[in-house]
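Every protein chain except one is present and positioned as in the full complex.
Per-chain numbering from 1; labels A and B assigned in written order.
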Amino acid sequence: MQTFNNADAGAIVLSMAERIVENRAYLSEIDGKIGDGDHGVNMAKGFGMAAERLAGKNLSLAQSLDTLGTVLMTEIGGSMGPLYGVMFTEFAEKIDGAEAIDSAAFSTMLHAGLEGIQSIGSAKVGDKTLLDTLVPAVEAFDAAIADGKTFAEALDALVAAAEKGRDSTIDLVAKIGRASRLGERSLGVLDAGATSCAIILKELSLGAAQRLQ
Amino acid sequence: MAPKTSTAGKTGQSASAPPEAADVIPLRYGDDPYVWACWLYYEDGRTQSEIAEIMGISRATVNSYLADARSRGIVNISLEPSRLSSITIAQELKRHFHLQDCYVVPNDEGKEPLIDRLGKAGAQALAKLIKSGDTLTIAWGRTTLAIAENLAMSNLQDVTVVQATGGTRASFSYTPEQCAFTLANAIGAKLITITAPAIVSSSTVRAALLDEALIGDQFAALSQSNKAIFGVSSLRPNSTIHTSGFFESVSIQDYLSKGAVGVVAGRFIDAMGQPVSGPLDGRIIGLSLDKLRSIGMRIAVAGGFDKVPAILAALRGAYVNVLITDAATGQGILNAEGVAVPDPRQRGRGDTGAAPNNFRTQIKKFLNNPDNVVEELLQGILKAHGNYLAPINGSSRALVARNGPRDGKVGLVIGGGTGHEPCFVGYVGKGLADAVAVGNIFSSPPPAPILDCTRAASGGKGVLYVYGNYAGDVMNFEMAAEMAAEDEEIEVRTVLTTDDIASSSLEDREGRRGVAGNFFVFKIAGAACDRGLSLDECEAVTRKANARTFTIGVALEPCSLPQTRRHNFEIGPDEMEIGMGIHGERGVSRDRMMTADEVTDRIMDRIFAEMNAVSGDRVAVLVNSFGATPLMELYILFRRVEQRLAAKNIHIEANWIGHYCTSLDMAGASISILHLDAELNDLLHHPCDTAFLRVG
Partner (left out) sequence: MSHEAARRICRMFQRISVDIDAEKDRLSDLDGAIGDADHGITMSLGFAAVTSALGRLDPEATPSDLFKAAASAFLDAVGASTGPLYATAFRRAAQAVRSHEALSVSAQAEIVEAMTMGIRERGKGQRGDKTMLDAWIPAAEAAAEARERGEEASVMWANIVAAAEAGAKATRSMVAARGRAARLGERSLGHVDPGAASTVIILRAMRETLVA
């Protein structure tokens, strides 16, 4: 059975932060079309600060995710701070103490993060939010495992579904937050949260896949 | 081209020429018979037949000339706009609430008290509505008494006036007995009073009283009423229902907590007009709400925007089918009910081509990031005035005077929102305030910086807080004072400044706002603290300074916040608002623009009425710009202030003219007078040294 080692996987969070910081301008640009235009700046600020705290410490994935969650919760405000903050602290809590993470533990982790987000946000799939990325991604991972696919194959399925979910937001009308005031005019544009969520899930999956034993 | 739409007056050139034009049209009318006909009709007041004769045409032609002249716009018939809008509001009220009739008194821009205007209007209406043979029940109230006092009818027969409720022990002029008596007298009616108290101690007493034959007869007369006249009372804190003493105040609180919003004929109703039960149930002697509703004509006279919720409730409960109110209140009722009133000016011929009054949506300002305005302001202030001010614990939101606090001296802490510069930071230094807490724009500082200031200012003899009377400031400073007492064992006393005499009536002096007169109150408080007076003494003299400081402001143009860069309120192109507060709070009245002297006189008349100065008294004068008004205009105002004071032989001991307490970029000015006595005069001259005020 494929697993990856919790203790060796902390660097995944650093590469996640790297991708988010790289995409700062892109995320803000997408957000600017229908929102505040500060998504990239805020996310880069939070992930950047977390990366600074983690650099050189060689922490486990659980510890790194916990730091990331706390930093996002305490530093970036708005709605993204608490939403991603809860997601990462839930991730961390579920794999805390586990030495090796198998597909079942990974799925439990994903579900806890999703439930965390759903407990503090009122959005549903189809409202043009990060849930349009996260929900199909988690479902695709579970479905692949149920079909007897390997952990690695299931991670591929997760990334593909996340990106498909992200792209689906182009055709959605925003129901939540500032963009919802635009109504039909929010059509034709990606949702910034869905986009950052796809980046995060892709880095998480790639990092896990590389470390599979 | 259709004849009807061709230009009037091309005689003999087109089909539009009047068929029977007279041979000679007087020169002054050009060659236009329409104008001639109209002139004769509207200006000279001739009849149509006279005009036909003068013009040498038939009467039918004259008639069609006059009609055409209106449809072509040669003649415009216009109603004075305020009357027109009051008629529109009345029609809307009548339609929406299914009233028999409604009269709306036009706005008069505050020339005459509302109660008098309603009294006169109500009297006029009653003169039309009361008929011989009527039995009229009248409730008590200031408005109903005003109506009775304005009414005189001598041609009625067999009219009976019945008092709607029992009597009261409370001593006010508009008692139930007085209202009924005055009305009966004014129309020569037979008077039936209710010879029992309006409120009795228990339902048993009530039952016993109603069993008495005399009172039974009186109630029988009451139930014969075919018309009722009454006011509607609000339950808001300053309304007469509280001040009259008619109801026990405990009972009023009880009804309020159950959702009562108003009182009709001595009975409490909720927002939907339903009766509210409470401690007075079964103890009231008077017309019941059900009885009221069974009376054929129910005339309510009430106005004042604070009464809107109560009047709305009375309308919703159908206690009223004839309403007399004023335009502002009527408009308010419709707004509250969500009914749009068609703008009469938009009717008929449509757009007059006037530009929208706020076509520019963003005000220009010197800004970097609007969110950093306060930080950048404070950075600038600390650089410019670092010799006076220093941050406490590195925070620019709490600043201490470099040369201020010392042991054995009462500390003076002031503070408030930004946007009023040089208030408050400009008055921190030796001999004035020891520390200042700085909030966001127009917004109180939180308790933490106030507490920092308190610690920094404390010299072991207690700390005095002086700040403007605003809900937010009061809450934050109170919390800071509680923390100072509990955690630091520093005794804090507070004097709220309430110098804006336009913001509330004299009876509600404690509810007034603090505005530019802060300047004088701070000065006196600072001097008292610097002299080493005790906390008690400092507090007492500061209270006295506040009680003897009188300010009225006038706004000409609105201000705009850096974050929104939109006007905070709107003032019409030829309007000004007397009594406007320093955040744009509503004033006493919107008026047509006046000359500088007229404005000054309006302000000074009001100040004189309150300050009771006599010949030989001394005052200090502050003429303060709200931000955009230049010194040039301030001096023009001061010139007149001096003339008015000199005419009363009041001596100006000291004067300040300039920007002392601003409201961002508002155009306008305020005049503050500190009425000195020997002690205040002495403290006024006590030396102080701050960035914006130096004495001695």
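We adopt the following convention: a residue touches a chain if its C-beta (ideal position, glycine included) is under 8 Å from a C-beta of that chain, and two chains touch if they have at least 3 such contacts.
None of the values given here were measured: they were computed from a predicted structure.
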For the chain not shown, which residue from B:133, B:216 or B:259 touches it across the whole complex? B:259
Consider the whole complex, including the chain that is not shown, and state which of B:68, B:499, B:585 or B:665 touches that chain. B:585
Sole touch to the unshown chain from B:71, B:393 or B:564: residue B:564
Only one of A:81, A:113, A:136 or A:165 touches the unshown chain, namely A:81
Interface residues of chain A (partner: the chain not displayed): 70, 73-75, 77-79, 81-83, 85-86, 119-122, 176-178, 180-181
Absent-chain interface as seen on chain B, which is shown: 235-237, 256-257, 259, 261, 271, 305-306, 308-309, 312, 328-329, 331-332, 335-338, 439-440, 442-448, 471-472, 475-476, 478-479, 561, 563-564, 566, 568, 581, 583-586
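Here, only the chains that are shown with their structure count from here on.
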Between chain A and chain B, what is the gap in Å from one C-alpha centre to the other? 55
